[in-house]
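Heads up, one of the protein chains got dropped from this complex, but the rest are sitting where they should.
Right after this comes subunit A.
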């Protein structure tokens, strides 16, 4: 470094400490110019030191001959100030001259060439200015600082001064010609957007200079983006908007929406990268929101429109993209959620309609499994869509739930009935939990039960499900056809989890009764073992009336003397025992035939058949007298027996035992449900439900009123609805009727002088 600098030293010998301005500046200017224009040739340390010393000497020495010759007439200003100001002004003059050169050279340059020139000059200039700045440290530290402290505008540390000069004498000059500089950058960016490769480093350098040129007058150490904003960011954003407006229009004119989605996604990513690569990070937010506006919001109508067809064709990836894009704008998703809800609802309704269309039979004999599977399939599919394409976003989950609740409770199979779905679901659950269910694998069954719970969540009339479920459960338990206790318990615990202890209380009591009954039967058998003449196997279930949804038959029935069961009475006196013959079943062994058969019968059938122990032929009248079964039921019982060829009915009302009865199986199941019973069951259940609801509503009102003491009509109704809606959707007229009833029973009263306020009557 040092060897090359001797020539400069020679031309201007270092001036003495007391040298005047002209001498000093001549020496300094030469050094400054060297640093600014040909720094690459190097500056020796001694040269640098001498420059520094001269600058220092000038500032300090001038203070010594302060108030002598030079400063006369300069008012109250001190010498140090004056001397500093001379140096400072000379520096300014130097920069102006220096920049004039650059100005002239740049005039003929355009676009990339201009940028290159600008960038390389900028590099050189700022590096030089940095050195100069250090050279004039003393000036900065004292004169500049004092000036600034005194509030003088337009005085900056030397480096800043250099930048200010660059800005006003070069930068603004170039920019003033149709924003030549920024324009060149923008054109370069546009070329990059069009797919060309550009020199990103160049762009970055120029852009950085824009940032550096920003100056916060009040605090020069603070970065200011005003130059960057004014000269680059704003035009850049405008250009971006225009560019993408045109591009997206043109693109959509000839491409599909799903291609556009891809394009928009890529573009957004590109722009974000652009910020990272060569723009100021401050621009990111505005750029992104601008792009979102142009690329998404301006085409959101179109996206919303094509959403449906994407759903229809299961275009998962496109849906994902659309979701991602639209989620960027605040109002983007709501229409999608609405459409999605509508879509799911339609899909659900269509699935049910299709199911109805397939089976020739109407909604009455809908197969519960097919129905449940159809609903589940719609739910599964759309739930997958939510997870995969919409990232499980809460709004879409809500839409899915809303739609499911709608089509699960109201579809072409349910018609206007709100009880059909819970009924079918309960029947489906029953079939799952029965022994003969083909789902042998425990895990499959568990899964199937979980799926039942998925739909259960959407059922509005949970009490209807509860009643049907209880009825079915009781049958499973009584007839011993439950697949496994574990599965039963698991299902009940699921229901309990969903609806609380009260919901499953009765169901659990049923299990308790079952095990108690088993003990009782065992004890009974033990006791009976002493009576050797008893050739009968007898088991009994004692079931609490309150917990079992069973009703005793209304008709009388003479217990065949073959059956004896006094045991219970002797053990628990004072309990009322109601025989539920219609739920029992029996096995009879035949001994009048060559082949011994075991006939599995209902109690009615048994009592009829037992009559034939004494007779071979009986008339209908005789049978009625002997069994006390009502004629209606008896004739149905007999028809079944005749059909099974156990009895022969050759003459009207005359039934003979068939001596030639034959069957391939040894165990013959005669116990088939009588039609009337099956049909009655559903309506029976629904009647129970209706009755229960009345009490539930009344109880709820009383509970609320007891807590609140007084309440207005409307809030009361709202409260009732919100408390009950977990079990079923109460109808307002029903609530009003309940209020009427409670007024009448004087649980509540109208507050005097008001019409719509009720008070609890303690």
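Definition applied: a residue touches a chain if its C-beta (ideal position, glycine included) is under 8 Å from a C-beta of that chain, and two chains touch if they have at least 3 such contacts; residues count from 1.
Here is the rule we use: contacts and distances are computed from a predicted model.
Chain not shown in the complex: UniProt lists it as "Defective in cullin neddylation protein", one of "Proteasome subunit beta", "Ribosome biogenesis protein ytm1", "Defective in cullin neddylation protein" or "PGR5 1A, chloroplastic".
Hidden from this view is one chain, which touches subunit A at 712-714, 732-733, 736-737, 739-740, 743-746, 749-750, 755-758.
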